[in-house]
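Excluded from the complex is one protein chain; the other protein chains are retained at their positions.
Letters A, B and C mark the chains in the order given here, with residues in each chain numbered from 1 onward.
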Amino acid sequence: MTKTNTPIIIVNFKTYSEATGSKALQLAKNCEKISLEAEIRVGVAPQLVDLKQIVKAVSIPVFAQHMDPIKPGSSTGHVLPESIKEAGASGTLINHSERRIKLADIDTTITRAREVGLTSLVCTNNSAVSAAVASLKPDMIAIEPPELIGTGISVSKAKPEIVSGTVELVNRINPDLVVLCGAGITTGEDVAAALRLGTKGVLVASGVVKAQNSYNVLSEFAEATARA
Amino acid sequence: MTKTNTPIIIVNFKTYSEATGSKALQLAKNCEKISLEAEIRVGVAPQLVDLKQIVKAVSIPVFAQHMDPIKPGSSTGHVLPESIKEAGASGTLINHSERRIKLADIDTTITRAREVGLTSLVCTNNSAVSAAVASLKPDMIAIEPPELIGTGISVSKAKPEIVSGTVELVNRINPDLVVLCGAGITTGEDVAAALRLGTKGVLVASGVVKAQNSYNVLSEFAEATARA
Amino acid sequence: MTKTNTPIIIVNFKTYSEATGSKALQLAKNCEKISLEAEIRVGVAPQLVDLKQIVKAVSIPVFAQHMDPIKPGSSTGHVLPESIKEAGASGTLINHSERRIKLADIDTTITRAREVGLTSLVCTNNSAVSAAVASLKPDMIAIEPPELIGTGISVSKAKPEIVSGTVELVNRINPDLVVLCGAGITTGEDVAAALRLGTKGVLVASGVVKAQNSYNVLSEFAEATARA
Partner (left out) sequence: MTKTNTPIIIVNFKTYSEATGSKALQLAKNCEKISLEAEIRVGVAPQLVDLKQIVKAVSIPVFAQHMDPIKPGSSTGHVLPESIKEAGASGTLINHSERRIKLADIDTTITRAREVGLTSLVCTNNSAVSAAVASLKPDMIAIEPPELIGTGISVSKAKPEIVSGTVELVNRINPDLVVLCGAGITTGEDVAAALRLGTKGVLVASGVVKAQNSYNVLSEFAEATARA
């Protein structure tokens, strides 16, 4: 989902009640609706149990929330890259702040994603870590200062220089890397600010999932990015 | 799946190629077939991504391979008990030797399974650990000495006194606890031996999943248990 | 340190500034002083780096705060039981709420402690987990509900029935097990209450370490236990 300049919104469903089971399916359909109507590309990252059903129901990119750096074999309770691919997903989040993994495992998971044909989106917490991840050559990164996650305070407002500085720093190491920004995104203005600071879009969770009307929030995002 | 004396076979699909995606579905149907034909109860533990589809396709118990001790909320990349329940699963493995968890998390996961109405099946590695788990009041345990897993050497043959001793020990602490045995189960005689030693059945993986004909292996298990 | 009925106080130094390096040594000497003067037995659990120096300086029991379930070999950055023993320590904490470990590792660490001649003291968070640990046959357990740690609200006051119920439950499984109670211990009355509920003593941290005068606090503990 990285060829054009159309802004990218990826909605992380986390393990919220509002995004589990049949509610996850409905939320994914709302995301697809806005994606068809407006000039934004919306992807979803549902829970693993709901992933395959959502892939079948919608035509937008679907990401796993986590994937293990393993090959097929004896690994009970782990997430096999091949299982994500065969389910029809487009990619996977890696190293989300709520699911941090070891450095060597980030490297191997990116490699495994490439091998099976999945887009890798690595979450990072600051500029130095973002630069580090750039050397591992994932497809995308999302910078999310953990102290802002779930606060409603957007990183693009609270720490704009982290966002613009990170975009510059990582693109010096890896010019093809798509940078998103996350943490605290709740309004269209947050999304527009993220784009003005050089990112290609946002990774958002509670701002959409826990909204009274997720479709309306995404509409606001789309309108704000059209003006940005 | 614990009321009658009909032997229980639970097939752990792990992350084997032979038990991923469409192959997982086919394997689950073979398990259902033998369950309908013979005097054994067969349950399956597929990968999370395949779980919901398999629940819809078959009428036998389906277990998750792992579940996290969490409540709905901000937990990216984790396995929410409510998501497993809403998908229609019957229960979950906990603390498999390939996915060991902390003691306090075993306790909380068992509690959460009970809260949402899932059967808890905790894997253990020796008699002392089995007795410890019995105090946490899960529905079932499966004793699997890790040094035997995947070897084709059955615990009921290599260490029969561990199996019978564990059954006695845990039932003194918790008389309702159903004890299975695992590790190295490949033949009907392994299953029959497990039953003779006081268990209610087996947890099996490669012996079925990697068999040339999984249906035939399960048939052999059923015949052997009928004679046991 | 389990033969007599003299109350046991174990002071966990954690990684507090007030209990690091030369300050750790001074605190250990205060603990030794009160141990010689009053009818209590005081043990200390300093950081690993300070352990050997403290063992040489004082004649009271010294515990490691954590130990790994390993044998001598290739384990960089881990804590070898033999290194703790050769340093002259008496025992080790296991599974503290700030250093929870896997169930199978608790079992192996207790076994390794026994093999090298160290006292094992396992921390637990509730009655069910305490009963589970009793089956693993450590020398001592300390029940510390995590929600009370560092609050100044003593478990023996906030949840007296947990303490007395746990003592009864674990001694049914393992009559030799010495039960301590921790979390929120700050006054002599907290210690006296813990003893009245059937424990043999307490595991305490900030209540002593962060006191203006640790010697005075320990004196108060000793006086209260003499009256208990």
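Brief remarks on what is shown
Just so it is clear, a contact is a pair of C-beta atoms (placed from the backbone, for glycine too) under 8 Å apart; a residue touches a chain by one contact, two chains touch by 3 or more.
Just so we're clear, the structure is a prediction, and the values are computed from it rather than from any experiment.
Note that the undisplayed chain, when the full complex is considered, contacts A, C. The hidden chain makes contact, of the residues C:V129, C:I143, C:A205 or C:A222, with C:A205. Contact with the chain that does not appear here is found for just one residue of C:V79, C:I153 or C:L169, C:V79. In the full complex, chain C touches the omitted chain through residues 12, 14-17, 20-22, 45, 47-53, 65-66, 70, 72-80, 82-84, 86-87, 93, 96-99, 149-150, 205-206.
Where chain A meets the chain that is not shown, the touching residues are 95, 100-107, 125-126, 128-129, 131-137, 173.
In the analysis below, only the chains that are shown with their structure count from here on.
Taken chain by chain, the contacts run in an open path, each chain touching the next and the two ends left apart. Chain B and chain C have Cα centroids separated by 37 Å. The set of chain C residues that touch two or more partner chains is empty.
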